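Missing here: one protein chain of the complex. Every other protein chain is in place.
Order as written gives the chain letters A, B and C; numbering starts at 1 within each chain.
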Amino acid sequence: MHQSKDREHLALERMLFFSDAVFAISITLLILEIKVPSVQQEFSELQLGHALLQMTPKFVGFLISFFLIGQTWIEHHRICSFLGGYNFGLLWRNLWLLLFVVFLPFATALLSEYYFSRVAICIYSVSFAGLGFAKVSFWHHAIKKHLLAKDSDANQSDRISRRVWATPITSLTVVIATAVGIPYAYCGFTLIPLIALLLDRTVARK
Amino acid sequence: MHQSKDREHLALERMLFFSDAVFAISITLLILEIKVPSVQQEFSELQLGHALLQMTPKFVGFLISFFLIGQTWIEHHRICSFLGGYNFGLLWRNLWLLLFVVFLPFATALLSEYYFSRVAICIYSVSFAGLGFAKVSFWHHAIKKHLLAKDSDANQSDRISRRVWATPITSLTVVIATAVGIPYAYCGFTLIPLIALLLDRTVARK
Amino acid sequence: MHQSKDREHLALERMLFFSDAVFAISITLLILEIKVPSVQQEFSELQLGHALLQMTPKFVGFLISFFLIGQTWIEHHRICSFLGGYNFGLLWRNLWLLLFVVFLPFATALLSEYYFSRVAICIYSVSFAGLGFAKVSFWHHAIKKHLLAKDSDANQSDRISRRVWATPITSLTVVIATAVGIPYAYCGFTLIPLIALLLDRTVARK
Partner (left out) sequence: MHQSKDREHLALERMLFFSDAVFAISITLLILEIKVPSVQQEFSELQLGHALLQMTPKFVGFLISFFLIGQTWIEHHRICSFLGGYNFGLLWRNLWLLLFVVFLPFATALLSEYYFSRVAICIYSVSFAGLGFAKVSFWHHAIKKHLLAKDSDANQSDRISRRVWATPITSLTVVIATAVGIPYAYCGFTLIPLIALLLDRTVARK
């Protein structure tokens, strides 16, 4: 019996490790999209500095995606620290979640290249919304199938149930904001941590 | 004695972890094959949208491979949750299995580029069949050498013994279907989860 | 209660593992920046040898970064072996640290391409200084929030508190050295392990 528990634990750990690895590779691949600028053979320091400055949208895109993926990983980490078991439905939902994580480096590269394009912003925020919905579905499946650890704090898991909606809602807001104007869309991305914070406090107050 | 068991456990964990990492990298590298489209400097949103639409075969190839590798990982996960030990024969069989996992991003890129070519479909499905046969050989070695955990459910391990044949059989079917016509080949890929489901139910009924 | 401790342990492990994966990918991506030289179809061995010799700055940059990232990983490993718990502040500080780890392959590629440029050396050493400061902030947060394991050696943790300053101080020295002359900057990089050694001994003497 004890051995069987150990193996259950190992199987759960593997799902987490596999996810960690996908998150880690995805977050690191972001840098591969930023190529070293090529300037003429005889160049001044000024020209290199200028070439790097012109790459600003790439660096900004890299930073936005790094922290959005990072925040998603932290949230995945928090959610999974409540898990006490798993089933194959959870593995599949996790795979869906990872699909969007894997897709993000492409969406980021597209956004960095065409940062003034509505199509690019939409693809980026839709794929981020997809990630958010996959996370919601992952968490609700865990609750519905009683996969949370028995000693987990009900109050805390309630807070997560709310907080988990922050990403999909904000991302959809960004999609709508894009219709109004591109600068509004970029403001939208900064809303994600703010909404998350608000949801956290609302629950904490009760 | 207890310490020695711990180390056996750690050694088994390492094999699983190494496999997880290879699966994770392979599944994430798929996105590297999709490059951001380059359109003229002054372009309309329509042109970017059009350029992205033309990349549909790449996205479809990405999705097919993502879920086939993902499903293989889930199956590997299921199989290995039965393991109670390992030997060097198992490590080698696992390496063979990973060879095909590593090869799949190339096969996918080839299929995405030449999706209307029999050569490309054959290479893709043959490498997927190879992955399937490696999985069969891995599982049968584990059974033959009594590497399953002592408390593992005989009924469940019987189900796996059947289910494990799903991928190689379907993949070979696809190779044959390609000879008849390319559309049949693509239908074949969707058969993999269906056959897996059927094999599962056949065993469950008994 | 015991189960809750297990999950706390697993959550800490995940943070370490995620970091390990990012370090590992970052250190391996360094090699991707070194492309196989392309020489004419009919070439002598001499020409290939010559083409490879001309790539010396790339190999040197690869070696410097490999060992600097490697040393940082070892230091991260040492620091984290003192941890007994974690909080979300620590996860965020770890994410900041990883941001610089992920950025280093780009900084290395830039340095290898423009190894005679002050701009490139500055970007490289500033990003290394950033990594160093993130490490300091990670460690001091762990101490301030009492996240060290209760049985950890106070003497040893004091040594780390000093040693952790080695990287940011040296990197800033390199930035200043660049203003004086480029060769001085390269000497600066070799100072990092030396200063680390000195700090270690100063503490050991007490």
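The working rule: contacts are C-beta pairs under 8 Å (C-beta built on N, C-alpha and C of every residue); 3 or more make two chains touch, one makes a residue touch a chain.
These numbers come from a predicted model, not from an experiment.
Undergrad: Quick one: say which of B:25, B:52 or B:160 touches the chain that got left out.
TA: Residue touching the absent chain, from the options given: B:25.
Undergrad: Sort through B:39, B:60, B:102 or B:126 and give me the one touching the missing partner chain.
TA: Final answer for the missing-chain contact: B:102.
Undergrad: By the contact criterion defined above, which parts of subunit B meet the unshown chain? Give residue numbers in ascending order.
TA: 1, 3-4, 6-8, 10-11, 14-15, 17-18, 21-22, 25-26, 29, 32-33, 88, 91-92, 95, 98-99, 102-103, 105-106, 109-110, 113-114, 117-120, 123
Undergrad: For subunit C, which residues lie in contact with the unshown chain of the complex?
TA: Residues in contact with the chain left out: 9, 13, 16-17, 20-21, 23-25, 27-28, 30-32, 34, 36, 38, 45, 48-49, 52, 63, 66-67, 70, 73-74, 77-78, 80-81, 84, 149-151.
Here is the rule we go by: only the chains that are shown with their structure count from here on.
Undergrad: Report same or different for the subunit A and subunit C interface, where same means the shared residue numbers exceed half of all residue numbers found there.
TA: Counting which numbers both chains contribute, under half are shared, so the two copies meet through different residues.
Undergrad: Please indicate the chain closest to the centre of the assembly, with centres calculated from CA atoms only.
TA: A
Undergrad: Quick one: report the Å distance separating subunit A from subunit C, using the average Cα coordinate of each chain.
TA: Those two chain centres are 25 Å apart.
Undergrad: Taking each chain's centre as its mean C-alpha position, how far apart are subunit B and subunit C in Å?
TA: Here subunit B and subunit C have centroids separated by 35 Å.
Undergrad: Can you tell me which residues of subunit C touch two or more of the remaining chains?
TA: Where subunit C meets two or more other chains at a single residue, that happens at 21.
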